[in-house]
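Here the complex is missing one protein chain, while the rest keep their positions.
Moving on, here comes chain A:
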Amino acid sequence: MLDNFLGIPSSGWIAIAIWLTVNVVPWIYSLFFVHKINQSGVERWGAKKPKNS
């Protein structure tokens, strides 16, 4: 097993993993919000196209 990667030991990667997690996780629910907006068909909210077109 690697003692370290890029000179950073595994304990340091825990801190970086927490930081990366708070960067990545919001994309999941935000893309869900964007999906809901697209489904709404409301153009002023930024929906891609109206529901019935």
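The definition used in the following text is that a residue touches a chain if its C-beta (ideal position, glycine included) is under 8 Å from a C-beta of that chain, and two chains touch if they have at least 3 such contacts; residues count from 1.
Keep this in mind: contacts and distances are computed from a predicted model.
*Asks:* Name the absent chain by its UniProt protein name; which of "YVTN family beta-propeller protein", "Heme exporter protein B", "Sodium:solute symporter family protein" or "Branched-chain amino acid ABC transporter permease" is it?
*Replies:* Result for the unshown chain: "Sodium:solute symporter family protein".
*Asks:* Tell me where the left-out chain touches chain A, residue by residue.
*Replies:* Those residues of chain A that touch the unshown chain are 4, 6-9, 11-12, 14-16, 18-19, 21-23, 25-27, 29-30, 33-34, 37, 40, 42, 44-47.
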